[in-house]
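Coming up: chain A.
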Amino acid sequence: MTHRVLIVDDEPNIVISLEYLLKKEGFAVHVATDGEAALAMAAELRPDLVLLDVMMPKKSGFEVCEALRANPDLPALKIIMLTAKGRDTEITKGLALGANAYVTKPFSTKDLVAQIKTLLA
Partner candidate 1 sequence: MIRTRLVAQRLAFLFLLGCFFFNYPLLSIFNQGGSLFGMPPLYAWLMGSWLFLIALLALVIERKHG
Partner candidate 2 sequence: MLQGWVVVLASFLYLGVLFGIAWYADRRADQGRSLIANPVVYALSLGVYCTTWTFYGSVGRAAANGIGFLPIYLGPTLLFALAGFILYRMIRVAKANRITSIADFVASRYGKSQLLGGLVTVIAVVGVIPYIALQLKAVSNSFTILSNYPEIVMPAAAGAVPLFQDSALYVAMILAAFTILFGTRHLDATERHEGMVAAIAVESIVKLVAFLAVGAFVVWGLHGGVADIFARAAEVPEVARRLTRADTSASYGSWGTLVFLSLFAALLLPRQFQIAVVENVDVKHLNRAVWMFPLYLFLINLFVLPVALAGLLHFPAGTVDADTFVLTLPMAHQQEGLALFVFIGGLSAATGMVIVETIALSTMVCNDLVMPLLLRLRWLGLAEKADLSGLLLEIRRWAIAIILGLGYLYFRVAGEAYALVSIGLISFAAVAQFAPVVIGGLFWKGGTRDGALAGLAAGFVLWAYTLLLPSFAKSGWLPEGFIAHGLFGIELLRPQHLFGLSGLDEITHCLVWSLLANLGAYIGVSLLRVPNAREARQASLFVGGTDLAGHTAWGGSAGVADLLPLAARFLGRERAEEAFLRHARSRGLKSVDELPGDARLANFAENLLAGAIGSASARAMVASVVSEEPLGLDEVMNILDEASQVRAYSRELEQKSQELTRATADLRQANERLRELDRMKDDFISTVTHELRTPLTSIRAFSEMLHEDPKTDLEQRTKFLGIIVSETVRLSRLINQILDMAKLESGRAEWTVSAIDVDEVIREAADSLTALYAEKRVALDLDGLHPGLTVMADRDRLMQVMVNLLSNALKFVPTDTGRVKVGAEGTASEVRVSVTDNGPGIHAADHEVIFDKFRQGSGGTDVLTDKPQGTGLGLPISRQIIEYFNGRLWVESAPGAGACFLFTLPRQASDNDAKQTQGGSQ
């Protein structure tokens, strides 16, 4: 069974790299480039996991995370937050808002894939 992963990031080159990486690992990959699109797509596609950038236009990753956790239709959804800002307070905030993991950019592709697989196992 194929896991659906939703990538949410506004940085095109990062999106390209993640998309390529995860497709190669056999996931069904979808992309949203801002927070609002991400919520709409999550509701529609019901992904198993969301890779969520924090710094995005329209809605920040934190807000998206909160909204996703408030959606009762997505009880099993896993959320990995990605951020280029590595401050402790933000990590704490992300985890408090219900993220399953927090990954700092730049990340190791191997580690990221491993983390995704662990969460979806």
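The candidate set was assembled so that all candidates are chains of the complex that A comes from, given by their letters.
Basically, a residue touches a chain if its C-beta (ideal position, glycine included) is under 8 Å from a C-beta of that chain, and two chains touch if they have at least 3 such contacts; residues count from 1.
This structure is a prediction, so every number in the text was calculated from the model and none was measured.
J.: Could you work out which candidate touches chain A in the complex, given the options 1 or 2?
T.: Result for chain A: touching candidate is 2.
J.: Going by the contact rule set out above, which residues of chain A touch candidate 2 in the complex?
T.: 10-11, 13-14, 16-18, 20-21, 24, 55-57, 60, 84-87, 104-110
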